[in-house]
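Here the complex is missing one protein chain, while the rest keep their positions.
Right after this comes chain A.
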Amino acid sequence: MMVPLDPCNKPTSQRRITEGDTVVVYERHDSMRAVTVSAAGVLQNRFGVFRHADWLGRHFGSKVFSSGGVGGKGGRKAGGGFVHLLAPTPELWTLVLSHRTQILYIADISLVVAYLELVPGCVLLESGTGSGSLTTSLARAVAPHGRVYTFDFHDQRADSAREDFEKNGLSSLITVAVRDIQGEGFPDEYSGAADAVFLDLPQPWLAIPSAGTMLRQDGVLCSFSPCIEQVQRACETMRSCFTDIRTFEILLRTYEVHEGALKSATANEASSEGSSLPGKKRKIRSAGEALDSSQTSSVIARPCSTARGHTGYLTFARKSVHGSQTGAAEVCPTS
């Protein structure tokens, strides 16, 4: 269960892996997958063959080794392969889910959750559902008693998302429906009931008037668009019944850390071959190796040389309370 719905089903050190659990199999930071555990199941990857039966009864977070003899590829030692079995979280889910669309990643997701001011119990409308990456984090934010109503115009995608949510135990938090929000707006039944609305649509300006109708006063709208032209147009539409319109771009820079011995500027050439700036193969070594006299051995860090350069612009706006005070609802006509 990815998001606990009562105190009993939260992951603790007492919980063991059982039949039917979803575990995230961690090979390395950029290589993970979600696996449903079944007694007869077998996982095969480059580190070897893993029998699910060996996992049952273990702690989440355990390191498990491949069954003896069946070595992995790429010159790894036979039988020495291992993976870690992790309890799924929305963050891990974002890294393992099957991409049916472009998805949002942790930086955008965390800013969206914070700026939409989501807390447990909130009601939130989302369109489109896409692959459900953001939806899963939204569900955690509003759990246990809140609800995410998410809409996608794509039948099949909605079905797949619904299956994922079901599998992750999120069905009571997320309702998936098929609907063209740009064309029809959100259903009237949520009028004035939403604490927040999230739009990830190609033409968000078509849905913004409806979003305004759905929101409670002072509720927050977010629109995610990759292109500034979309943002431009969305903002123009927002000005009629929203205030506090702000557009952001958020990116993450990651750092790599190595234990490296920098050559001393005064030392002679002799020691150069043993030392190195950290290469790809650098191993973590303590003691002996590091004692190389004239060098300063230390942990050093630098930014990784590749990074995501753009995801999209996040535009946030607050539903204006002026007008609702005088009882006039004419400010935000639905299209």
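The working rule: contacts are C-beta pairs under 8 Å (C-beta built on N, C-alpha and C of every residue); 3 or more make two chains touch, one makes a residue touch a chain; residues count from 1.
Throughout what follows, contacts and distances are computed from a predicted model.
**Q** Could you tell me which of "RING-type E3 ubiquitin transferase", "GINS subunit domain-containing protein", "tRNA (adenine(58)-N(1))-methyltransferase non-catalytic subunit TRM6" or "Glycosylphosphatidylinositol anchor attachment 1 protein isoform X1" is the UniProt name of the chain missing from the displayed complex?
**A** This omitted chain is identified in its UniProt record as "tRNA (adenine(58)-N(1))-methyltransferase non-catalytic subunit TRM6".
**Q** Among A:3, A:97 or A:221, which one is in touch with the chain left out?
**A** A:3
**Q** Touching the absent chain: which residues on chain A qualify?
**A** So the residues of chain A touching the missing chain come out as 3-7, 10-14, 26-29, 58-63, 65, 76-77, 79-82, 84-87, 89-91, 106-107, 109-111, 113-115, 117, 119-123, 137, 140-141, 143-147, 175, 190, 193, 195, 216-218, 228, 231-232, 235-236, 239, 243-259, 281-284, 286, 299-301, 303-304, 313, 315, 318-325.
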